[in-house]
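What follows is a short report on a single structure.
A single protein chain has been removed from this complex, and every other one stays in its place.
As written, the chains take the letters A, B and C, and residue 1 is the first residue of each chain.
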Amino acid sequence: MARFALDEAAWSGPWRLRSTGEKALLSLGLLTVAATSRSLWVSLVVLAVAVSTALFAARVPKRTYALAVVGPMTFVAVGAIPIALTFGGQPTDVLASLGPVSLTSTGLYAAAAVAVRSAAAMAAMTLLAATTPMVDLLAGLRRLRVPEVLVDIAGLVYRMLFTLMDSVLAVREAQAARLGFVDGRTARRSMGLMAGSVLGRAWQRSRRLEEGLRGRGYAGSLRTLPRETVVSVPFMAVSGLIVTALAATSILFALRGVA
Amino acid sequence: MHIAEGFLPPLHAAAWTAVAAPFVIHGTRAISRTIKEHPEATLLLGAAGAFTFVLSAIKLPSVTGSSSHPTGTGLGAVIFRPPVMAALGTIVLLFQALLLAHGGLTTLGANVFSMAVVGPWVGYAAFRLLGRAPFSVRIFAAMALANLATYVMTATQLALAFPGQNGFVGAWSVFLGIFAITQVPLAIIEGLVGVLIFKALRSW
Amino acid sequence: MTHRTGTWEPTVGAVLVGEGLHAGYPGRGDVLDCAHVSVTGRSRLALLGENGSGKTTLLRCLSGAHVPDAGSVAVDGITLRHDNAGLRDHRQRVQLVLQDPDDQLFSADVRADVSFGPINLGLDDAEVRVRVAEALELLDVTELADRPVHQLSYGQRKRVAIAGAVAMRPQVLLLDEPTAGLDPRAVTTLRAALSNLEARGTTVVVSTHDIDFAWEWADEVGVVVDGIVHQGSTVKIMTDEALLGRAHLGVPWPVRLLRSLGHEIDVVAPPRTVSDVARLLG
Partner (left out) sequence: MTHRTGTWEPTVGAVLVGEGLHAGYPGRGDVLDCAHVSVTGRSRLALLGENGSGKTTLLRCLSGAHVPDAGSVAVDGITLRHDNAGLRDHRQRVQLVLQDPDDQLFSADVRADVSFGPINLGLDDAEVRVRVAEALELLDVTELADRPVHQLSYGQRKRVAIAGAVAMRPQVLLLDEPTAGLDPRAVTTLRAALSNLEARGTTVVVSTHDIDFAWEWADEVGVVVDGIVHQGSTVKIMTDEALLGRAHLGVPWPVRLLRSLGHEIDVVAPPRTVSDVARLLG
């Protein structure tokens, strides 16, 4: 059965039944501070707050959390290399150099700032992703008046990606059993056959789903009953306080030119 | 190749969001018009979006031994046309950010622009311009060029954000160079696989 | 209209009637060729027939999903019209649940999915909530309400899909192969849920391959073969070996066993279960 670690954490965690608004205020607030702050120190504090909230308050399994961030962190690491390095020219603050390539303190600082900012932002986003199931986020977007068609399609994408993922995994297993991945050429052929057959099935499934929904009165809208949740005032207050304090510090540092 | 959450400076992130927005709005309107006449299109687009996501979540076997993920935007552009892909691609990118932690919310605009706008338009243009070529050549070109264009656009976005001490052109060639090793063979493979997908689809 | 099999009258007091149904698909010819069927309240009808016999097409005609080329469908004496108003009306009385629950469940949230039908009926939120709670209760899936659909087992998804139809409060519930792919325990749970529905007054029609299940469960059986439906009491139809043979179906084991031991099958109280048979032979 197809599973995604973040999705699973969101469905089973203790914050599952908290209102989407509460979780969005905290994580999107932290995300905004992280993404806009010019201060390394503010980024580090956001990172610490977001990671510890996710692991200790929302009790996201540590393994899940680590697996979720390892991929994007690799991108950040690779993407930071060219920021750190300077090619050619005669930079003044060289720390080390190899031929025309030199590592400067300006470059290193810039790369570190980007990496920390990115890590903080990612931790804030992961806090939301690991505590709020996609259906709740989509319901939130519907309340925010995001066009109905987009929310409806997104809801279907969410439901169908699991059934399609199951198909993909099963087809790949069946192909592997008949030696469909013995070499690169065979693997590409298998991949093409798999994608074609799964796409064909996706198309058929969408048609049958339409018939199933018409039977229940479908006429273009996929609106369903929103979940009722009580907004926790203390949670909102504490979250608001944390985010405001960090935002104020960030602005203050920026005005005073503190790194 | 998704730009990670928080990687872009805030002004750049905001600017790319502003640049991508009109395309997404236009695409949403195009979808709304279609759905008014054919409500079943909602289901089909849902299936197409799920398929794109699933394809991007699995690894593509590569000739170089490394593996990466297909973008599938060229295929979608040929089937659904670029405006629809702008909206559908946004949904898929949102899912990739929240389910796989690929990309992010602040960088959604930048990623939408490279993957759901530039890629599909380049792929679609290649498909149309090669109108007289054999079908498999057109599909190959659409898929491979959409993939390549996406990656060139991403490198551009990164170079604009981080020109360093070498200026934009220097930074651009560095970012292009760093990802070229994996991306060029992948673009070719995506093109080849795309041809196979269409061959399989035609039997349906 | 001339009927291929002579004149036909729906059963007195039938809730749902299909009369002279012709239906087919482009490129495959006719699947139904003047089929009649009548569903009465308080009577369990099982439709039997091999794959491709037209069972599912018949259910789709009865539910309004398929427009027959000829013939008519009526519920409570009201003939189904295939326009928006007519279908809307019909769907509040007759609901069809397809074999594969993944063809029915569009939302990952169980409660949201079940609420879809009632919302389309234009009910207010409070009433929708009542309907959802009731449907979840009847199908015994209340404790799954906050679980995502993609984490449920096949049997659980089947019951949630049925709950989505039950929330429309239909008089007649048509189930296509409800027991296919279920393990023995899931079949037991499903049968209990169907009994709940019957106790509430819903008439349940089931299509199935499983002749032993049909023999045990159904009051009436309709065998779909050569485009028509042979309908009658379970005992009458399922002891007709020629008919079942023509339909490529087997004969229930109690019938085969008792006959080969020289027993007649009691029409009034047929032996349906192992203990019935044991009592007869013991």
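We adopt the following convention: a contact is a pair of C-beta atoms (placed from the backbone, for glycine too) under 8 Å apart; a residue touches a chain by one contact, two chains touch by 3 or more.
Model, not experiment: these values are computed from the prediction.
Considering the full assembly, C:V277 is the residue among C:A23, C:V75, C:V128 or C:V277 that touches the omitted chain. Across the entire complex, the residue among C:A70, C:A145, C:A186 or C:I265 in touch with the chain not shown is C:A186.
Within subunit C, the residues in touch with the undisplayed chain are 50-52, 153-155, 177, 180-186, 209, 211-212, 248-250, 253, 256-257, 260-261, 274-275, 277-278, 281-282.
The chain not displayed touches subunit A at residues 1, 3, 5, 8, 167, 170-171, 173-180, 182, 186, 193-194, 196-197, 200-201.
By our rule, only the chains that are shown with their structure count from here on.
Shown here, the protein chains touch in a chain-like sequence that does not close on itself. Distance between Cα centroids is largest for the pairing of subunit A with C.
Chain geometry summary: the mean Cα position of subunit B and that of subunit C are 46 Å apart. Mean C-alpha position of subunit A lies 18 Å from that of subunit B.
As a whole-number value, the distance joining the C-alpha centres of subunit A and subunit C reads 44 Å. Contact with two or more other chains is made by no residue of subunit C. Along subunit A, residues 7, 134, 155-156, 158-159, 163, 205, 209, 213, 218-219, 222 each make contact with two or more other chains.
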